[in-house]
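Before anything else, here's the structure in question.
Complex shown without one protein chain; remaining protein chains in place.
Chains here go by letter, A, B, C and D, matching the order in which they are written, and residues are numbered from 1 within each.
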Amino acid sequence: MELFGVSLPAILSQLLLGLVNGSFYAILSLGLAVIFGLLNVINFAHGALFMTGAVVTWMGLHYLGINYWAMLLLAPLVVGLLGIVLERLFLRWIYKLDHIYGLLLTLGLALLIEGGFRSAYGVSGLSYQTPALLQGGFNLGFMFMPKYRAWVVLASLLVCLFTWFMIEKTRLGAYLRAGTENPRLVEAFGINVPLMITLTYGFGVALAAFAGVLAAPIYQVSPLMGQNLIITVFAVVVIGGMGSIMGSIVTGLLLGVIEGLTRVFYPEASSTVVFVIMAIVLLIRPAGLFGKEQ
Amino acid sequence: MVKTVGTSALRICQLQGWYGESHVLHGVDLEVRRGEVVTLLGRNGAGRTSILRAIMGLIGRREGSIQIDGTETIGLPTHRIARLGVGYCPEERGIFASLSAEENLLLPPALKSAGAVSGAGTSAGMSVAEIYQMFPNLAERRHSPGTRLSGGEQQMLAVARILRTGANLLLLDEISEGLAPVIVQALARMIATLREKGYTVVMVEQNFRFAAPLADRFYVIEHGRVVEHFAAAELEAKMPVLGELLGV
Amino acid sequence: MGDVILATQNLTKQFKGFTAVSDVNLQVQRGHIHALIGPNGAGKTTCFNLLTKFLVPTEGSIHFNGIDITGERPAQIARRGVIRSFQISAVFPHMSVRENVRVALQRQLGTQYHFWKSERSLDRLNQRALDLLAEVGLQDWAEEVTVNLPYGRKRALEIATTLAMEPELMLLDEPTQGMGHEDVDRVTQLIKAVAKGRTILMVEHNMKVVSTIADRISVLQRGAVLAEGSYADVSRNPQVMEAYMGTTEGQLQGAH
Amino acid sequence: MNQKLATIGYAALLLALLAAPFLGAYPIFMMKLFCFALFACAFNLLFGYTGLLSFGHAAFLGGAGYVTGHALKVWGVPPEMGLLLGTAFGALLGLVMGYLAIKRQGIYFTMITLALAQMLYFVWLQAPFTGGEDGLQGVPRGRLLGLLDLRSDLTMYYVTLAIVVLAFLLIVRIVHSPFGHVLRSIKENEPRAISLGYDTNRFKLLVFVLSAALAGLAGALKTLVLGFATLSDGHWSMSGHVVLMTLVGGVGTMSGPLMGSLVIVAIENKVGEWGNWLAQLSGIGWFRSLGESVTIVTGLIFVVCVLLFRRGVMGELIALLQRLRILR
Partner (left out) sequence: QDKVVIGFVTDMSSLYSDVDGRGGVLAAQMAIEDFGGKVLDKPVELLTADHQNKADIAAAKAREWIDTQGAALILGGTNSGTALATSTVANEKKVLYINNGAGTSALTNEQCAPLTVHYAYDTVALARGTGKAILDAGGDTWFFLTADYAFGHALENDTAATVKANGGKVLGSVRHPLNASDFSSFLLQAQSSKAKILGMANAGGDTINTIKAASEFGITSTMKLAGLLLFLSDIHSMGLQTTQGLQFTDSWYWDLNDESRAWAQRFYEKTKRMPTSVQAANYSAVYNWLQAVQEAGTTDGAKVRELLGSKPLKDFYASGQIRPDGRYEHDMYLVEVKQPGESSRDWDYLKVVQALKGSDVFTTRQESKCALWK
């Protein structure tokens, strides 16, 4: 079986691999959407905090001997706390301003975080081993699928669905959605909005860190690992439209898969395909695939 | 804690308020007793909305004293003030677009109203059924996104929303605005009922004819101060002054 | 009968199965102040949105001066002279009052894309801007920064700006909403004054205003026209009384 | 009176710049500074005066640099033609990018420009004529209009100064033109501008193209002056840089970007030296590592500017002057 000169197994395997990358896009764009919703801030530091999640995972093992599974919980917690501190110290002061100041501030924070890690650990980064339980892989016949990658897809899907459920189907989520539009009024209904905002940022950031933990064994843990990813995720967000939580999850996965396919058919374009899709989507549906018109 | 009708539900002393640099409230003194309906009158920009916002802690900066059921609230954050049993219906309605009409209605958490008043029972708010009965439009559009309702429907929703929470100090800002005359009449009946049930109501109204028959007392605000206040009984006598102050 | 400036045929708008405007045939006479009233949610604002193409009609057509404008974009419609005012006050807050009006006048010069021209080329619009401001009683505020205006004056400025567009047909959505009595009276007079030589279609809940200035009234209910006629006709119509105005004449007046 | 003060200030600045090469200033450094100043002014036209934050201006700077470099080096066109081609390329790119980006507003606009510029970065990286990470080297300056030999740094200096001053005047004119007035109204209240019959997207597109063209001119000039075009000008961090320059100097002020580019270029070049100096002065060795931490320093400036210093240097200065006047 062949399709445009590429064998079907090859396509299948690339689809699966695309799904893995898509999982990262999904979690990251989801975190961005959650934060943007309530704080009105496009969190440029998201990539840096993703990286921090990975670094913290490494530190946990290296300095304290805490294994991967514990860090899967601890790293998001630690980074979430860091996020809470950042929110209290910095972001707090700019909510009343135009969105762009949030973008610029978090860009500054991203540079600070990345610069800090760079001077501490250098640029070539640190190496993290796959946890023993997930070493090896499945032979799917058409490809060798490392267990760890399968786990990444599973774990991120679970986390995404959990988040979706929390936001769309619970009372807490209703506060969140309402707070997104008019935080002062929600506060006037007796809800502690500042706390909610702080926790939301912490949560969004923890999502990034969770992705970071997942990424640590796959990629080299380096200060630059988030920098390039984040711009692609921005494009994903534009394509999805950030209108809905489900939207960012689905778009993330979808683009991972499309990117994966490009790697087979036209590898040279695999870095640009997301941006090209963004351009096309903008032409056809300016509000994004899942976005609502103004 | 049982309180009797007549004690002060809201007492404001020397309230100053600012939006950023601009000073809009210049020493407001005002008292509302439990179970009373009080109306704030004034021209556009006199500062009535600002008083309500100041009570909720929603303006930039405030000074002076605001006591709710005897609790000083000037230093409290907004959400703590609300939890004292205050329901606020803003001028701009504040309907949430991402929530359906019904979700909007159910959004504010039920408040453990501090001053559960005699006569109002434990003042559990109105039930959803009661609300839909009062505003049939809302029942019909309950699954629409909140901001897809018409202007008037949104106004109804905004009022209904706080009636549900069980708050017993209601701050209502221009609730008759943009409503068809029939609905305005229905609202008037509703406020009368609320008073009977022992709610305390502070209304800001442009629509003098709507407010006049409902209120126990009136305050007239000008330039961020109280310039006149009187009871319903004195209304006739005060008409000439009002005419001058408000152009009624 | 005078000639019809705006006519709709079977205008219909549905939102996901919900019909907000159904089969509306409006005829607005040139030179009239035509009021659109009706209970909340009757579809008045939606109608306006259809007329100015902020919404696309599901069915039906709109004719302006006999030309079918159903397919045109909002900016095109504005250029034809159908101008609407907003329910919320819409001004350019950090420009002076005069500049606010001048921006609207500027389009007539046709130099709006001329980035190489000096701003002094706009000075010849100043007189016209001041005239317009005088028309709404703002001549003394011309150099004030707009944010500092009181609410009622902002509405007046908005009307002046709208006039600068030389509208043939003005659409006003609740122009007196949120105003004190003084302002209501002033704006009512203003509308009456500017209506000379123009046509006005307005939505208004304040019956006092409607009864003073409207030449003709259409009552909408549940998206459809319930009644049409002069104020006297309409206000006596029992259906209208029940659906909108309440039961007694006294309370009708009492709405404001 | 402010007007007068400003005029005097600009005149003094111009005189100083005319005399600069004889006062020991470094022509090449100054020219590079001019290019960045022009770049920042072009950016400010869009951000400061129309309220559109583009995070993709590096694409115009870098892209025009390559086009000019290629034209001068490979096609052998005269320098004026090279500059023109670079500018035109900036405009063309601006047209395409702008057309896509203005479909969304606010923060989305920003992200789209960022993403499109990143896409172009990959194009520069992969395209054969850009030389990948070697860059386009050894671009000849040639003779301007066949008359002026630009190989002399001094001649080049005055040519650059003249071009940048003209471009600056053009920007001033744009801001104070009928078109500029409409832009201002769009910045203040876009829906209202639409309802006045302005097709605001067209205005935004035009100003985007103008800004892109001027940024392109800056890139073209930079290539001409320095003799090479490399990848770093097209990287998104360059877009961040120009935002920073404008922010530091003062968004929406004419002189802000000039001041901002001076500050940022100086920091970029001198931070290491300052670090050493600080280390010597205070005896704290850590300062010496400042030179290796440009990212950190940049990040810090961003944070400080956004939190404490939003009006920027010139903005604060103007505000100060105004306050003084009120006091008087």
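Throughout what follows, a residue touches a chain if its C-beta (ideal position, glycine included) is under 8 Å from a C-beta of that chain, and two chains touch if they have at least 3 such contacts.
If you're wondering where the values come from, they're calculated on a predicted model, not measured in any experiment.
K.L.:
Can you list the shown chains that the hidden chain touches?
P.N.:
Result for the missing chain's touching partners among shown chains: A, D.
K.L.:
Taking the entire complex into account, which one of A:L77, A:L97, A:M143 or A:M166 touches the absent chain?
P.N.:
A:M143
K.L.:
Considering the complete complex, identify which of D:G51, D:G135, D:G250 or D:G315 is in touch with the unshown chain.
P.N.:
Touches the omitted chain: D:G135.
K.L.:
Of A:V123, A:L172, A:L195 or A:L283, which sits in contact with the chain we cannot see?
P.N.:
Checking the options A:V123, A:L172, A:L195 or A:L283, the one contacting the hidden chain is A:V123.
K.L.:
Return the single residue from A:N67, A:N182 or A:S270 that touches the missing chain.
P.N.:
Touching the chain that is not displayed is residue A:S270.
K.L.:
Quickly run down the residues of chain D that touch the omitted chain.
P.N.:
Here the touching residues of chain D are 26, 28-29, 32, 122, 125-126, 128, 130-135, 137-138, 222, 226-228, 230-232, 268-269, 272, 291-295.
K.L.:
Which parts of chain A are in contact with the chain that was left out?
P.N.:
10, 13-14, 17-18, 20-21, 115, 118, 122-127, 129-130, 137, 143-144, 146, 148-149, 218-220, 222, 224-225, 228-229, 260, 263-264, 267-268, 270-272
We adopt the following convention: only the chains that are shown with their structure count from here on.
K.L.:
Tell me the fewest steps from chain B to chain D, where a step is a jump to a chain it touches.
P.N.:
Minimum number of steps from chain B to chain D: 2.
K.L.:
With chain centres defined as C-alpha means, what is the inter-centre distance between chain A and chain C in Å?
P.N.:
Distance between chain centres, rounded to whole Å: 48 Å.
K.L.:
Multi-chain contacts in chain D: which residues touch at least two other chains?
P.N.:
none
K.L.:
Among the residues of chain A, which are close enough to touch at least two other chains?
P.N.:
Residues of chain A never touch two or more of the other chains.
K.L.:
Considering only which chains touch which, label the overall pattern as line, ring, star, complete or other.
P.N.:
Ring.
K.L.:
For this structure, give each pair of chains that are touching.
P.N.:
All chain pairs meeting the touch criterion are A-B, A-D, B-C, C-D.
K.L.:
Can you list the residues on chain B that touch chain A in the complex?
P.N.:
It comes out as residues 56, 58, 77-79, 81-83, 88, 90, 94, 96-99, 103-104, 106-109, 111, 165.
K.L.:
Provide the residue numbers of chain A that touch chain D in the complex, in ascending order.
P.N.:
Residues in contact with chain D: 36, 42, 90, 93-94, 97, 99-101, 103-105, 107-116, 118-119, 231-232, 234-235, 237-238, 268, 271-272, 274-276, 278-279, 282-283, 286-287, 294.
K.L.:
Taking the complex as given, what residues does chain C use to touch chain B?
P.N.:
Going through chain C, the ones touching chain B are 15, 18, 38-46, 87, 150-152, 174, 177-183, 185, 205, 207, 243-246, 251-256.
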